[in-house]
Structures are given as C-alpha cells and as structure tokens.
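Only one protein chain is missing; all other protein chains are in place.
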Amino acid sequence: MKSVLRTGMVVLSVLAIIGFIVPSNALAVEEIKIGVIYPLTGGAAAAGRELRAGAELAAKIANNVMADLPMTMAQNKGVKSLGGARIKLIFKDHEGNPTLGADLAKKLILDDKVDGILGCYFSSVSKTVSAVCEQHGIPMINGSSTSPALTQRGFKWFWRTTPHDKWFTKDLFELLVGLTKGKVQGVKAVPKKEIINLASACEKTEWGSHVSGLIKEFAKEYDFKLKKSLLYAAKSADLSSEVRSLKASRADVMLFASYTSDAILMVKTLKAQKAHPKIIWGQDAGFEKPEFRSTLGDSISGILTRTVFLPKVVEIKKLAGQVNKLYKEKTGNDLGGASARAFTGLQTWVAVLEKAGSTKPADIQAAANALYIPGKELVVPWQGIKFSTSGDELGQNVLGSGLIGQYQKGKDGKIGLEIVYPFDVSSADMIFPFAGF
Amino acid sequence: MAFLEVHNLTKDFGGLRANSNITFSMKRGELIGLIGPNGAGKTTLFNCISGLHPVTSGQIIFDAEEITKLKAHEVAQRGLARTFQVYVAAGDLTVIENVMVGCFMRTHLRSRAKAHASEILKDLSIDDTADYLVSELPVAAQKRVTMATAIASDPKLLLLDEVAAGLNPNEIDEIMASIEHVHEDMGITVMLIEHVMELVMKISHRIIVLDYGEKIAEGDPETISKDPRVIKAYLGERYVREHGGMEESKE
Amino acid sequence: MDILVGSLFAGLLIGMVLALVALGLTIIWGVMDIVNFAHGEFLMIGMYTGLLTAQGLGIDPLFTLPVAGVVGFLLGIICYFGFVKFLLRGPMVAQLLGTFGLMLFLRNLALLIFGSEDRALHHGILVGKSFDIGMGIIVPATKLACAGLSVAAFVAVWLMMHRTKMGKALTATSLNAQGARYMGIPTERMNALAWGIGGATVTIAGALIVNFWSVNPFIGLLFTMIAFAIVALGGFGSVPGAFFAGLVVGMITELPGFWDFFTYTFEADWMVDIPMTSFKYMWVYVAYFAIMVLRPRGLFGWKQ
Partner (left out) sequence: MEAVRNALDFSDFPRLDLIVAGSVGIAFIIFPLFPHSSFAMSTMIQFLMFSLYGMGWNTIGGYGGQVDLGKAQYVGIGAYTTAVMLILWDVPFWVSMPIGMFFSVVWSFIIGYPLFRLKGHYFAIATIATSLVLKDIFEVWDFVGAARGLEISPIKYHPPDFLRLIFKEDVYYFYVILGFFFIGILYMNWFRKSRLGFQLRSIKDNEDVARSLGINVHWAKVKTYAIATAFVSMVGSFHACYIKSIEPEDTMSLDISILIALMAMLGGAGSLWGPIIGAGILIPLKSYLKEWLGAQAGMVGIDLILYALIIMVISAFEPRGVWGIVEKIRRRKRS
C-alpha cells in the first residue's frame, strides 16, 4: 500500500516541481529572438504550415546575403545595425485557442525572452496575444489577422501590416460601383439596379460575424440593398436551408465569409440548387484555398474572392517572382495569401530592427512608428508599409491594399485566379455576369 | 383508531394488476407478517404504502393522515421507514455512513447524526463493522445494516422486506432477536414480508396473506396456518413439504 | 410557394440522410442501451474510407460502399471486443468516459494520419449532380442516393430485428441481458454483432455522403449530437421511430426555409432580421431536451 501511495506522492510532487525546471537561456548577443505563434496543429494546420514556411523563408533571406533580391534585408547578413545579429524564430502552436495563445505569449516573453512577437493568423488569438504583449511592453507585429477591431484598441505595442476586413469589404463595394461606372476591364457599365440586391452568408464565429456587420455597414453607405444577411454555424453538416434562403432573397450579388469546408459545401449546394446570382464573392479564407479549387474544378469559374496575394502578382512584380521561386524550392508550392503575408510580416520585423539598431522595446517602438518600406521591396502588391501613429487606428499599415481575384479558365485549361481589382492592375477581363453552374 | 389503514388499494402496471382491492388495518405497536408466494404482490404493496409507486386507486391512512398521494420522501418523513429486499450497495458509503443517512432525516448536525448512528450500531451489535463498506460485509450483516439505516430515521412504523432471506438458522435467530428488540424495546410498529416461516410464525401478532395480488386471509399465526386457502396457495407447496406438517410449527 | 415546397422536400431528404447516419446509433444505443460518443467518428472513418479507396483505386466512389461496410463492421467488432466489453462491466459512468476516450482517440489518430485539411471527392457519378423537378424541388443526386439507401437500410434492419432469430436475440439481450443469457443467447456475441452492424451502417453512410460533403477529422461530434437527438426523439429501441425522428430533425434544420416562406408571404420585414440560420442546430438540441423531459419514451419508443 505504502509503495503505491508513495508513488502517487512522487508523481504529485514531480508535477509540482516540473515548474521549477527553468529553460533560461542566456541572451546571446548575436541573436535576435522573435517568437512566432501560429496554428500549427488543429483545424488550420494547413494554413499554419504555409505561414511557417513564409516566415522561415524571410528569416533565411535576412540571415544570408542574396544580392540579386531587391530588398534591403537581402543585402546584409543578419541585421546590420545590430552587428549582423541573426534572426532566430521560435515557433509556438496555438491550435486556434486564444487562451493557449495568451499562455504561449507569456512563455515566449518571460521564459524565452524574445525581443518581439509575430503572429497569430486567427484574429481571436491575435487579440489575446497582443493583450499580453501590451501588458509586458513587448512589440508585436501582426501580418495576417484581418479583424478591424485589433488596431482600434489604442495599443502601443501592436502593429499590423495587412489591410483588414474593412478595407477588403470596401474594395468589394468599390468594385461594384466600378461595375456600374464601366471601370472594370472588359465589362460595359452595368445599370445599378441590376446589381443592387445583395445577400450575405457568413459563418458565425468572430471573423464571419464581423464581416457580416461590415457588409451591412457598407451596403448602407454605398446605397445597396442588403436583402438577406445570415449567419450560419461553421462546419455545418448541411447548408441547403441557407442556400435556399439566399436564393429566395433574389439577390444579384451573393457575399460569403466561409472557411474551407463550408466554402466548398456552400458552392456545391449553390450549384446543386442551381442558384444563379450575377456575382459570387468570397471573403478570402475558404474561397482562396487550393482545396477549394481542386475540389470544385471548373464550376468555380467566375467566382470572385478577395485576397492579398495571387500567383498572378508574380507576373507583375519581379521580386514576387524571385521570392516565389525560392518558396517553391523550399515547399513545392506557390506563395499564397497566408505565406506571402507571413513573409512580409517578418520582413517588417527585420526592417524595424534594422532601423532601431537596438533590441530595447522602446527603441523598437520608436522605429516601428517611423518605419517606411517602399512597395517595390515587398512581395505583396502594396504601396508600402507605414504605420499610422494617431487617430483611431493605431499601428495599422496605411499603405496596404487588397486584391479581388476571379477564378477563370486559363489558356492551359487550368482554373486560376485573375486580378480584377484594383482596376489598374487587373490581369484579365472580368467575367460578368456569373455564367451559372 | 387504527395506526395504518389501507382501503381498497389497487395497483396496475400497464395491463397487469399487481394489487387488487387490498384492505387491512394495523394498530400501533402491532407486529404484522405479510406472506404469500413469489409474485403475490407483497413488495408492490410495500412500495405503494411507502409512496415509491403511485397507487392506481384506493386510500392509505397513516397515523390519522392520508398519505396516498404523498411522495416517498414525504411518507418517510412522517415516520414510515422500510428496508429493501435486494439492497445494492455499490457505492462508497461505509456502514456507519449508511446509517447516518437515516439519522440525517431528523437532524442537520453531523455530530448528532454520528452519535445516533453509533448508538444504533451498538444496539444492533454491528458496531465492529462500522468502517467497512456495506458491499464488503456478509449477507447477514448487510441485512442488519439496512435495518439499522431504516431505524436511524426514528420511524413509527417499519416495513421490513425479507430481512431473513438467505440467512442460516443461527443468523435467523439473531435477526429475529433484533426485530423483537426493535419492536419491543424501541416501540416501533413493524410489518414484515418474510418467506422464512419459523420467523414469521413465531413473532407475528397477526399475519396477512396475499396471493395473485389479493388478500386471501388475515388472522393470528395459528389461524393462518390452518387456513385451507393459505395452505393451498402457499404453505401447501412449501412449508408443508419442508416441515412435514402444520403441527410442528406451533412450537 | 416554391420555397415552402422546396424546404419541405429538402427537409425530408436531409432527414433521411441524417436518419441513415443515426441508424447505427439506434442499434447500439437505442436497442442495446450502450452509449457511444464515438459514433460520429465512425462516420468520419467511413468518409475517409470511401474517399481514399475511391482515389487510391481510381474507382467510382459508389463502389467503395462495400469496402466501407466491411471496415465499419470490423471496426465495430474490434471496438467491442477490444474495449467496450470492458466498459460494460463497470458503472454507466465508465461508458460515457470510455467512449469519449474512444472518440478522442479516433479523431486524433485520423488527424495524425490524414492531417487536418478538408478533403473532398472530385469525381464520381453522384458528385455534383442534381435534378430540378420544378415547384422549387431540387434533388441533389447524392442525397437522393442516401435517402434511398436510408429507406432500404431501415427496412432491412427492421426486418432483421423483427423477422429473424438473430434480431429477436438482439432484442432479448437488450431487454434483459441476464435473462437472455439463461436462455442460451450468447449475449456477448450479440452485443458485438450490434456494434458490428451499427458500425457498418454508419461507415456506409459515411462513404456515401462523402460524395457531397468534405471530410476532416473534426467532423464527427456534430453528427454524434444529431444522431443522439434522433435516437432520443425516435424513442429508445424503436427502429421505425428513429427513421421518423430523422425526418423531424431534417425538418427542424430546414426551419429557416419555412421562416423565409412566412417572411415573404406576409411581407413581414421584422422577420427578416431574426437570425434563424444561426439557431439551426439549436432547435435540434431544444427538441431533444424537450422530448426527453416531457416524453422520455420518445415519440415512438417503448423503452425508457
């Protein structure tokens, strides 16, 4: 009896004592540690892999000299102003769980003594992680969370490079207005009454409900009629009632915010129900994933999705092509929205450190607020990176912009995304109206 | 004034009539035996009286109060305790804790409940097993515990359901002594279901016989043991065979 | 009008699909009274089996149904003899805890093997086909096939339970295991058989619905909950009850459609803003709760 109890006692004490084992690494001068928190496992693991690869590629470029790449960080080995210090990434996996994310942030800040944090893809996790960073006064750069609320909280230690959903949604309405004015390449001006009726279906977690609210707001502002605005349970078993509802609203334009499985199911159900709107638009996420394309095949021709990076960008931007080549060597895939933004996020970190010339949080803060990266150094088609330092959006990159792509069948018979917005970089004629399934 | 009165009690389970028009009454301080072959509806009658089963029709009056419609716990709180035939003690209550549950009906204080419980255990001479789990005990001791638990709630009337089943002759003697102790020294009115005839015949003041859900006879042990209907329904098959006749039982 | 008829019909169709998903649970839980939280994971495994067999062998997904059936049957038997058997010796809590463990195990094993990506079938006879038969009724081919299979499977199981010796032995085991044992029924084998049949029906369902729905390791729980609701609504032990309960649940999930019908018929603007679709599954849970509390035997059942 005693032996078993003693074992129990030992187990308990060990569990208690585990806490005492401290992984306290001494701060190496030649190394700058950036904690990276991404969803490496769980439902978004596929995106997590892309994100990780994007960030790793950027770190590799920063730590080595790649003279042929026209970006500052490729010209130096490490961070020059810090004596060539190397960037070291410490990856953590938040599984899509905000509570876990906050824990990991504390661990990175207090145990691993990172100089800054990059992450976290999910807006909900970015929210908790940035709160921890704010409390501890550790800078955090966010490359890929698009919830507008993140930069409206007055945080002084949080910067976001990606444009957010408000911009993206605005882009959509700009496109719609552009259609009525004949600005869209390959489409004659469309009378507004033909596309005035909108309907939206968004998944009802944090992100989708935000988007849904934004669509409502902008529809009012741009004078469109939102006939139906519905929220549905994510990872739904069946969407036929939702689709029937959308159909019944007789909307000309259907707008979606869905993750992958829902996006696929939604389009399948639209097809099965023979829905025939003039425009189908997806808010990135599921609509941009390779699986969406490979599952649905040719039937998605004509569907629009907002994004920040398309393979087409590679054709327009030389730098993007070069980085894409490196990325493809590394992973076998093309750069996508997730990886390109993770890449840009870390690139921004390197630029901030270069400018700060120090790893003191206060110096980093000052450097970030004064940062400017010209658009030509970025893989994403933005005008550059410059953070707002006043107003109600602190730390938001004001030079970013979104793209709207349309799935079209290319000359090689493969379905791919063509840029239709912004109008000045459009890569093909827009298909309008949607031809039907 | 009768202590317990049952009028025309009928209980149906779906289409099956388990108790049919049973009427009897009981005086304070009496000790009544309830016998009958298996499936005669004895336990069902107990369940109806103690409120576990709602009755289909009829009336039950206990200590000048109608308890027909009351729920089991309300009946119990009025001083009507019972034991169960099959006592499944799978849980983690020890003997004394079991008895304390009964004590807690009358007090909120643990100290008082504990004191009372130890008293009862001593009284029934099972205090040496106080800290064992009920399931660890032999059958005889388990039966005592169920009795002790029922007594602990300080009842006026105690319904005992086959407390002697499965015991050997020695143990039967002991439990008989306990029942008499409860009845006489504690002044609790007792009604018991029993298959062990030696016990029933010996200690009952009066016996009620059920067969197929109906009361077929009522009277003192001697009368009952001679009643032809009873002999036919019950004793004829069993008691007579086992004991070779009525005469011996009069001892 | 179209929307009403369409919703009604869609409700029936999806109801039959959900009933098919719940059929296995009806046997395991409803008839044998063993709770199984891993039911949805069985479905998930069926979906992966169908998908991978079809893609791996390059055959039409329809031909994978027998494969899925065999996999499911074996899975059920293995789970029973390897695990569930031991649970039945313990208290009811052990069943809950244990099948939860099984659920986590299967789910994460799938995650380890297949990864978390959604996967879907790209080709197949049923994939992406649907028929418009007017009146707002649109019939996706997969769901129609599911519905057909559902009816057939329910009839088959019903016949088995009521017309064959084996079925009667199953019923006897579930009503009184000890009694059944005395009568010479090998209760252990009966339980295993129930698990085998239950597993087979749900994996076949999975292999069929993967024609329409994409699969990922996390898909199980929602279906488990829906299946629980269906079995409870149908009444424990009632096979036909489960079928009709499936239809009821199908109708409940189509509530937004009916809501729309009233919205447009009465032109009630205030109704537009009620987020009916976000409550789609909530009504299923509410129905479960209400039925359990108000009518514990279920709508058609005989056993509590």
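Note that the chains take the letters A, B and C in the order they are written out, and that residue 1 is the start of every chain.
Everything that follows uses one rule, which is that a contact is a pair of C-beta atoms (placed from the backbone, for glycine too) under 8 Å apart; a residue touches a chain by one contact, two chains touch by 3 or more.
Model, not experiment: these values are computed from the prediction.
*Asks:* One chain isn't displayed here. Which of the visible ones does it touch?
*Replies:* The undisplayed chain, in the complete complex, is in contact with A, B, C.
*Asks:* Which candidate, A:40, A:55, A:175 or A:338, sits in contact with the chain we can't see?
*Replies:* Touching the chain that is not displayed is residue A:40.
*Asks:* If the hidden chain were put back, which of A:60, A:88, A:107 or A:170 would touch it?
*Replies:* A:107
*Asks:* Based on the whole complex, identify which of B:133, B:165, B:186 or B:216 touches the chain you can't see.
*Replies:* Here the residue in touch with the unshown chain is B:133.
*Asks:* One chain isn't shown here. Among A:89, A:131, A:253 or A:323, which residue touches it?
*Replies:* Reading the full complex, the residue touching the unseen chain is A:131.
*Asks:* Please identify which residue in B:28, B:71, B:122 or B:226 touches the non-displayed chain.
*Replies:* Residue touching the chain left out of view: B:71.
*Asks:* May I ask you to list the residues on chain C that touch the chain which is not drawn?
*Replies:* Against the left-out chain, chain C lists 35, 83, 86-87, 90-98, 100-105, 107-109, 111-112, 115-116, 217, 221, 225, 228-229, 232, 275, 278-279, 281-282, 285-286, 288-289, 292-293, 296.
*Asks:* I need the residue numbers on chain A that touch the omitted chain, in ascending order.
*Replies:* Counting over the whole complex, chain A touches the hidden chain at residues 1-2, 4-5, 8-9, 11-13, 15-24, 40-41, 45, 91-93, 97-99, 102-103, 106-107, 109-111, 124, 127-128, 131-132, 134-136, 147, 149, 153-156, 204-206, 208-210, 231, 233.
*Asks:* Would you write out the residues of chain B that touch the absent chain, in ascending order?
*Replies:* Counting only chain B, the missing chain is touched by 50-52, 71-73, 76-77, 81-82, 84, 87-93, 97-98, 100-102, 104-105, 107-111, 113, 133, 136, 149-150, 153.
In this text, only the chains that are shown with their structure count from here on.
*Asks:* Hey, which chain is the most central one here, using CA centres?
*Replies:* Located nearest the centre of all protein C-alpha atoms is chain C.
*Asks:* With chain centres set to the mean of the C-alpha atoms, which chain is at the far end from chain C?
*Replies:* Farthest chain from chain C, going by C-alpha centroids: B.
*Asks:* Suppose each chain is reduced to the average of its Cα coordinates; what separation in Å results between chain A and chain C?
*Replies:* Inter-chain centre distance comes to 36 Å.
*Asks:* Quick check on chain C: which residues sit in contact with 2+ other chains?
*Replies:* none
*Asks:* Quick check on the complex: what are the chain C residues that touch chain A?
*Replies:* Of all residues in chain C, those touching chain A are 3, 6-7, 10, 14, 18, 111, 115-122, 128, 130, 132, 138, 140, 212-214, 216, 218-219, 222-223, 226, 253-257, 260, 264, 272, 275-278, 280-281.
*Asks:* Quick check on the complex: what are the chain A residues that touch chain C?
*Replies:* 41-46, 201, 204, 227-228, 230-233, 235-238, 240-242, 244-245, 248, 260-261, 264-265, 268-269, 271-274, 291, 294-295, 297, 299
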